[in-house]
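Omission of a single protein chain aside, the complex is shown with its protein chains in their original locations.
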Amino acid sequence: MIEFYQVTKRYPGGQLGLDDVSLQIPKGELVFLTGPSGAGKTTFLKLIYREEMASEGYILVNGRNVSNLPERKVPYLRRTIGVVFQSFRLIPRKTVFENVSYLPRVLGLDAKQQRKVAYDTLRRVGLAHRMNAFPMQLSGGEQQRVAIARALINRPDILLADEPTGNLDPELSEEILRLFLEINLEGTTVIFATHDRGLIRRVGRRVLTLEDAKLRRDEHLPGEMVPPAPRRRSEPEAPPDASPEMESAGLSEPVDADPIGAGA
Amino acid sequence: MIEFYQVTKRYPGGQLGLDDVSLQIPKGELVFLTGPSGAGKTTFLKLIYREEMASEGYILVNGRNVSNLPERKVPYLRRTIGVVFQSFRLIPRKTVFENVSYLPRVLGLDAKQQRKVAYDTLRRVGLAHRMNAFPMQLSGGEQQRVAIARALINRPDILLADEPTGNLDPELSEEILRLFLEINLEGTTVIFATHDRGLIRRVGRRVLTLEDAKLRRDEHLPGEMVPPAPRRRSEPEAPPDASPEMESAGLSEPVDADPIGAGA
Amino acid sequence: MTFLQALLYFTREASVNLIRGWKVSLLAILTITLSLFLTGSFFLVSSNLSQLTKTWRGESKVVVYFAPGTDSAARDRVRGEIAAAAWSGEVSEVSPEQAATRFRSAFPSLEDLLEGWGDEPLPASLEIQVDWSTVDGEAMRADLETLRTDPVVDMVDDDRDWLAQLETAVLLLRGLALVLGGVLLLTAVFTIASIIRLTAYLYHDEIAVQRLVGATEFFIRGPFYIEGLLQGLLGGTLAAASLALGHWLALRRGDGLLVSVLLERFLVPSQLLLLVTLGGLAGLFGAVASLRKESLGRTAEVPDGGWEEEV
Partner (left out) sequence: MTFLQALLYFTREASVNLIRGWKVSLLAILTITLSLFLTGSFFLVSSNLSQLTKTWRGESKVVVYFAPGTDSAARDRVRGEIAAAAWSGEVSEVSPEQAATRFRSAFPSLEDLLEGWGDEPLPASLEIQVDWSTVDGEAMRADLETLRTDPVVDMVDDDRDWLAQLETAVLLLRGLALVLGGVLLLTAVFTIASIIRLTAYLYHDEIAVQRLVGATEFFIRGPFYIEGLLQGLLGGTLAAASLALGHWLALRRGDGLLVSVLLERFLVPSQLLLLVTLGGLAGLFGAVASLRKESLGRTAEVPDGGWEEEV
């Protein structure tokens, strides 16, 4: 449950990021966030995971006021929120695997589990074969998918995706969208900021439209696409396409050959 | 004129960026470059402005072999090429104005001319009012437009745009496309890498499709849109919307109120 | 995760980062090495110098001249009194004959002078070695004053001139050692902290990302602290090694008074250990100082004029 009460964000310098926005997003919903460049989408998301603080009004996330959350509790808020940043924000000194498995590592998962969960998640975005590359060695779209994998790895309660398909081709965008729908079906609240009206049109759902920092429209659109069935983990899958990374990770159970599980 | 002769690019580590690509792009053409994520689009562009060197084959730009261009001549090649980088690559310590007018400054344009040309170009992407902001203070789409303005400012012979509308809303994307068409009509060769099939469909033109580092298709598509007439600079325009930046820049001639000249 | 596991994790992370960013690390380590090498050389030279002053001090003595004709019982009494004093070292008696012999060898041309004086041309005296480094100056001065009033004592010569000069030299050396040593140490610590802080600036964005994905400060800083510590320890070890090498080379090649006086003995192991520890502590301190929360701006995308500004 995410609640905004008359939230205004003024940046130092006077720029308005968000202007008197009030709304509620119930738990488990998938919401699209759209609006022209500079409308305040990123600002809206930043306020939720407290990269920025509201200048006025207050924001509740799962009933907690994030504005007056003490500094040392902020990490725990953020652990429940997966964020796909608009500019990716991968750590250049860490490999794809290390970037993706950073939070599990911090949470104390053992090395084998880390490898497994990182491999699984990377496979879902079609990047398991680039696990040991550094971000700078990836194409723009590949970096974006690493960012997506990192946001998903901890099965967050809330997923904030800021333009997560801006560097992806239509097929991959569709697959990422399906992935988000799946995750949403598993109970995660998803806020999906995007300019891609095609995507929104295909799925339908609730659409928030920001413009000039104000919430202009909050509407429900019908979709063209049938939502996917929830992925069943125990389902028998195709034989693995024998990746060396996977073998070195000590994984031996059957894995999905379909890179992002779109066939589910 | 850009010519590729059996060009292969292998990255250290063995990753194939481009595989045996041969093609010619005549002077003054506008070409779309498309293909799935990781297909080699960015690699293709990097080879032209020599951020990367071909592993095999050779590349001629305006008849010059860029692969064996001596190091100290590379800057002069690059000055004739405007590049919109996929990751923007703005200089964080410099303001929008300074980022955009960097090349004119290096080329020795006097301060007044710099201001004028930077202001003009920023106006064309709708960002004249953010001239004194730093890149980090802009939204993703705004940063992308600064990158576009920087690529255009020197009226380059060749314009390489790597996913220049990935962070823009459909209206702005369309306007940027129009801008590129205009610039193309003024004689600039444009290579426009994009995933946005809608854009391609609207304009038509030649489309290069890369896949798995190989050139899969090289076809001409008919477009839906009528190409814009070349912008006439002397045309009487609407009154300026009195921006303080403009006044401080000492500009007094009438300027276009339409932010990116889409009304032309 | 237990604390030990966390420490293990930090160390692994830190080592990987050290190796991946080896250029920056090398620069940092070498600067640390240089700072500590400088400090170490200084202590090496100054400990040798203080050895030298100790030798000088050891050479000084107090001479008590007896009045002519003092009998051996009185002389023994005085000698006993002196030997009982806390400040006195070895006491030796110079008989009138020995004094004459010395006079002759010091001023051969004046030899005939002595002839005219009869049996005891020069007075007997006591020479007392004084270990100035352990002496209580006040007590000694008082004792000497008492001695001067003794009827059998003719004169007490306590090398005052030479001692004043020595005192000056020692004071100079001590002062230099204190000032320079202090300044050097401060410089080393400050330099190391600056270097580590600069490298932390380099990783500013990385730290911001770690915060944004929900890592606690403990986990973000741990690896950086250990990285600073490791850099400092490596720098200290390198400094100790270069000192040893430099010392060996200087002794092997250099000759003459200078080398032997300045470099005669090397630092003792505990001093070397101190150097390494110092490096480690400075590195750790630098990392801690440079990662103070305020210094790294919690939001990476909102600096006021570039990444290096605080918001």
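Here the chain labels run A, B and C in written order, and each chain numbers its own residues starting at 1.
Here, contacts are C-beta pairs under 8 Å (C-beta built on N, C-alpha and C of every residue); 3 or more make two chains touch, one makes a residue touch a chain.
Quantities reported herein were computed from a predicted structural model and do not represent experimental measurements.
Enquirer: Write down which of C:Leu30, C:Ala74 or C:Ala100 is the residue touching the left-out chain.
Expert: C:Leu30
Enquirer: Which residue from B:Lys27, B:Arg64 or B:Arg89 sits in contact with the chain not drawn here?
Expert: With B:Lys27, B:Arg64 or B:Arg89 as choices, the missing chain is touched by B:Arg89.
Enquirer: Please pick, from C:Leu38, C:Ala241 or C:Leu274, the residue that touches the omitted chain in the full complex.
Expert: Of the listed residues, the one touching the omitted chain is C:Leu38.
Enquirer: Of C:Leu8, C:Ala142, C:Leu202 or C:Leu245, which sits in contact with the chain we cannot see?
Expert: Missing-chain contact among the listed residues: C:Leu202.
Enquirer: Identify the residues of chain B touching the omitted chain, counting contacts across the whole complex.
Expert: Residues touching the hidden chain, for chain B, are 11-13, 49, 51-52, 72, 75-79, 81, 83, 85, 87, 89-93, 102-103, 105-106, 108, 150.
Enquirer: Residues of chain C in contact with the chain that isn't shown?
Expert: 20-24, 27-28, 30-31, 34-35, 37-38, 41-42, 45, 49, 65, 67, 107-110, 113, 116-117, 121, 123, 154-155, 168-169, 171-172, 175-176, 179-180, 183-184, 186-187, 190-191, 194-195, 197-199, 201-202, 257-258, 261-262, 305-306, 308-310
As a convention for this text, only the chains that are shown with their structure count from here on.
Enquirer: Measuring centre to centre with CA averages, how many angstrom lie between chain B and chain C?
Expert: 65
Enquirer: On a C-alpha centroid basis, what's the spacing between chain A and chain B, in Å?
Expert: Distance between chain centres: 30 Å.
Enquirer: Would you give the residues of chain A that are in contact with at least 2 other chains, written as numbers and ranges?
Expert: Residues 11, 13, 87 of chain A touch two or more partner chains.
Enquirer: Chain C: which residues touch two or more other chains?
Expert: Answer for chain C, listing residues that touch two or more other chains: 301-302, 304.
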